[in-house]
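Of the protein chains in this complex, one is absent; all others appear in place.
In this document, chain identifiers A, B and C correspond to the written order of the chains, with residue numbering beginning at 1 in each.
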Amino acid sequence: MIRTAVVGGSGYTGGELLRILSVHPKVEVTMVTSREYAGKPISLIHPNLKGFFSINFTNFSLDKIGEKADVVFLGLPHGVSLNYVPKLLEIGLQVVDLSADFRLKDPSIYKYWYGIEHPYPDLLNKAVYGLPELHGDDLRGAKLIASPGCNATATILALAPAVKWGFTSNLKFVSDVKVSSSEGGAKPSEGSHHPERQNAIRPYEAEGHRHAAEAEQELSLIGKKDVKISIIPHAISSVRGAMASAHMWLDSQLEDMEIWKKLAEFYRGKKFVRIVRGGIHPYPDPKYVIGSNFADVGFAQEKRLMRLTMFSAIDNLMKGAAGQAVQSFNISRGFEEDEGLRLPPLRPA
Amino acid sequence: MIRTAVVGGSGYTGGELLRILSVHPKVEVTMVTSREYAGKPISLIHPNLKGFFSINFTNFSLDKIGEKADVVFLGLPHGVSLNYVPKLLEIGLQVVDLSADFRLKDPSIYKYWYGIEHPYPDLLNKAVYGLPELHGDDLRGAKLIASPGCNATATILALAPAVKWGFTSNLKFVSDVKVSSSEGGAKPSEGSHHPERQNAIRPYEAEGHRHAAEAEQELSLIGKKDVKISIIPHAISSVRGAMASAHMWLDSQLEDMEIWKKLAEFYRGKKFVRIVRGGIHPYPDPKYVIGSNFADVGFAQEKRLMRLTMFSAIDNLMKGAAGQAVQSFNISRGFEEDEGLRLPPLRPA
Amino acid sequence: MIRTAVVGGSGYTGGELLRILSVHPKVEVTMVTSREYAGKPISLIHPNLKGFFSINFTNFSLDKIGEKADVVFLGLPHGVSLNYVPKLLEIGLQVVDLSADFRLKDPSIYKYWYGIEHPYPDLLNKAVYGLPELHGDDLRGAKLIASPGCNATATILALAPAVKWGFTSNLKFVSDVKVSSSEGGAKPSEGSHHPERQNAIRPYEAEGHRHAAEAEQELSLIGKKDVKISIIPHAISSVRGAMASAHMWLDSQLEDMEIWKKLAEFYRGKKFVRIVRGGIHPYPDPKYVIGSNFADVGFAQEKRLMRLTMFSAIDNLMKGAAGQAVQSFNISRGFEEDEGLRLPPLRPA
Partner (left out) sequence: MIRTAVVGGSGYTGGELLRILSVHPKVEVTMVTSREYAGKPISLIHPNLKGFFSINFTNFSLDKIGEKADVVFLGLPHGVSLNYVPKLLEIGLQVVDLSADFRLKDPSIYKYWYGIEHPYPDLLNKAVYGLPELHGDDLRGAKLIASPGCNATATILALAPAVKWGFTSNLKFVSDVKVSSSEGGAKPSEGSHHPERQNAIRPYEAEGHRHAAEAEQELSLIGKKDVKISIIPHAISSVRGAMASAHMWLDSQLEDMEIWKKLAEFYRGKKFVRIVRGGIHPYPDPKYVIGSNFADVGFAQEKRLMRLTMFSAIDNLMKGAAGQAVQSFNISRGFEEDEGLRLPPLRPA
């Protein structure tokens, strides 16, 4: 049993990690930290998990975590993980960081998007970008996993095959993402107030969304060319689920069957990617992955204009956060990739 | 491995059974019937289950089901199960019926509520009412399980301790139930049309809801007195979840701690009932059981007026239908009660 | 043109008042106060009203309001209006107070529910409870109107005919209210965070809801007997709309036609109450009054048990707050009751 700590356990990502780890047969959760709720039962904040954990939230302590844990999942805000990761690695723990702090390889790009010099540029290279469909090999034995952002995951999984196989010579893409409210985390704000958020169709960070940096990094790697991604998220009223509609103009029409084959080839053997095409539900829809770690990937071509849209639908808390983190962790340890993640999507939900 | 057939597999209850059975370690799904979709892949109708089943929907055939299955779950409309159950029992299969057809013991009460003479009154007594918290012992070895209705389950679990322990001498209760849209099944109608249902707060069957018959039967058994229940459901805009608020007038104030103790005593050792009281989320809310088989039970007393409300929150497709059916089946076979049902609730959802 | 000020104009009630007053032909809005947003355009906070008002929010000032306004609508929190009302009356302004501060006649009941001695007990008697269907005559010329609470309005309108006509001898009622998120006001909180509120079915203030005090006061007046009301609200996921289901046990069955007649008689000539019975939508549903000042009233009787439920459906921001305040104001001034309120409900919404 891998002794596991969740740092920042009172947020939505922390709660989702606990939900997964509670059914993970190779893992024992030994510590869950929360500054605000130290000493309180986990179910106080996560009433869904009532009866699942006997331990309480505790304060973070490097000594204690060193004693009690083999691996640490960090569900902390961006900029906060920075301060924890080096110390945790130093005392020999494996770290799965769900923040953006170690996702980018190039410190100058980090600075561009996050506004500060990265204090640990060496660790950027050591970190493995935890998108198992792209970095499965690198993840084996990884000590520091930088788990991708939700909108980046959706965008990358939608575009990766198109970039890999050169569907178009124009490597500038708009990823129009539709985003559910749990993406914003557990902290209330004016914009997340129910009467304000419900029925909204609200663009945000529409003049530069940070997840573009990750997406460009990963897709450029795949395409071996400089790929540019403009991600433009729209807040809508679902609670879970993100949908990337990544639009591109083709140089010439493609056969739909050809596109399908390339998708299938790209994702062959990837347990958590399903190619969706045709039938009653011809395109991906986050509705059908809710509660699971699946990414459903598909496409629509308007042949008249040679516009191709690649779709990718995920549960933002699963494949977009906690589920993917556990998937990467499983690979890093040589476990079955879907250990703890055999949770079929709910329907209807 | 128990060879298992799901008859009526294209509806929501059928889909939920398949979701559970896909992770049930003691069960192999060998047959899923659907008149409408025979020959089609299961994921055509249940896109969430893409990749989970290799068999297709088939037409029902008594011969084939006899060959292929040990147990049959019937997800058929009321009045249709009637015709299948006797034949399935006759050829030696175990039957778990999710319809209302075999839930009532008294044929005259069946006639009152369903308008026809029950054609198999003898089977009514043979059937075990599949509410494991009440009939755990009877379920062991049961050949015919009549799985309860969702609103009845919520109402009974809310009221059972109050009736058992005689909280009040007045045995007439109003159960004001708030009901999500998946309760109505997978078939579209005017009332279930999204623009009509969304944001509705709509009473229905408000002048006599059939689930009252089951609730009265079971609660009278517990109370050893004639208990009367008026269930009045209100359709609201969630997709999953049902909440019973069962109101009563007390003869005298009760200590809250006393009520809590009685609840705890009544449900001691029951894996799927959680007593909710106090904290940030002081009362049950279906939101925190979504995707799971839990029933969260609690209460609120307005001491000034001696009004007591017992609450029970369930996922109508799980503890209100498919989950409970599998729970009863597990007990009937001597399996762990929660086999296939270790699915923690989602949050947020 | 009546010169009108809205004090506390940045909340939902304030915004709804502005929406109505913007189309009211006899009213000119001359001042809108907000401590937080003084100096800012009204559309900054109420983007729906962009283009409707040329004035900005200002700070409250007794001098200025005395110069600029003939009537003041107070959209302030409970306990805050207390400090404004006497001064505003003193300088000769008419006051329509939407808070709870002047709704109760009996200071001891005020103290019981609000925990403090009322500082202006004399004003309690001077204030007219602004439910025009009950106090139309008193409202003519009223200088201080205490506009009712939303859950109280729904409960009173549901029960008033039953109490008036003595449907039952048992004058203790449970009003199970289903409540939309805008009732909680514009200030974010943990419970109103979208991921938490959406899909909730959450009882609150379930052990004593303050609106019961108003409802008991008004219904006792009508019944000329001591009436007791237990209001138990449930937060659900709509944004607008409240539904009271007020349950009672009858002494003997009533003819449905008889109930209908009594309802019709009670509400004869009341422009904003519609009796709903039969047809495709046999019961009231807040969905069909959204955006309007209507209260739809109806009932359902389970004759088997002599349980009668009276329903009342309102838009909590209109008939439950701003709409009713303007309706009372219209009567007080001798205007048409529906001036500014000829806004048909939206459908679907």
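Going forward, contacts are C-beta pairs under 8 Å (C-beta built on N, C-alpha and C of every residue); 3 or more make two chains touch, one makes a residue touch a chain.
This is a predicted model, so every value here is computed, not measured.
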Chains in view touching the one left out: A, B, C
Identified contact with the non-displayed chain, of B:35, B:193, B:225 or B:304: B:193
Option touching the unshown chain, where B:182, B:217, B:245 or B:292 are the choices: B:182
Chain not shown: contacting residue from A:78, A:202 or A:271: A:202
Missing-partner contacts on chain B, residue numbers: 12, 181-182, 184, 186-190, 192-199, 237, 239
Touch residues of chain C, complete complex, unshown partner: 12, 15, 19, 22-23, 44-52, 181-182, 239-240, 274, 276, 279-281, 285, 288-292, 296, 342-349
Chain A residues touching the omitted chain (full complex): 172, 174, 176, 178, 190, 195-196, 198-204, 206-208, 228, 230, 232, 234, 236-241, 243, 245, 247, 249, 280-281, 283, 285-287, 290, 300-305, 307, 309, 311, 313, 348-349
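Methods note: only the chains that are shown with their structure count from here on.
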Angular offset of chain A relative to chain C [C-alpha, multiple of 5 degrees]: 180
Centroid spacing, where centroids are CA-atom means, of chain B and chain C in whole angstrom: 38
Chain A and chain C: spacing of chain centres that average the CA atoms, whole Å: 45
Interchain centroid distance [CA atoms averaged], chain A/chain B, Å: 35
Multi-partner residues of chain C (at least 2 other chains): 190, 195-196, 198-199, 237, 239
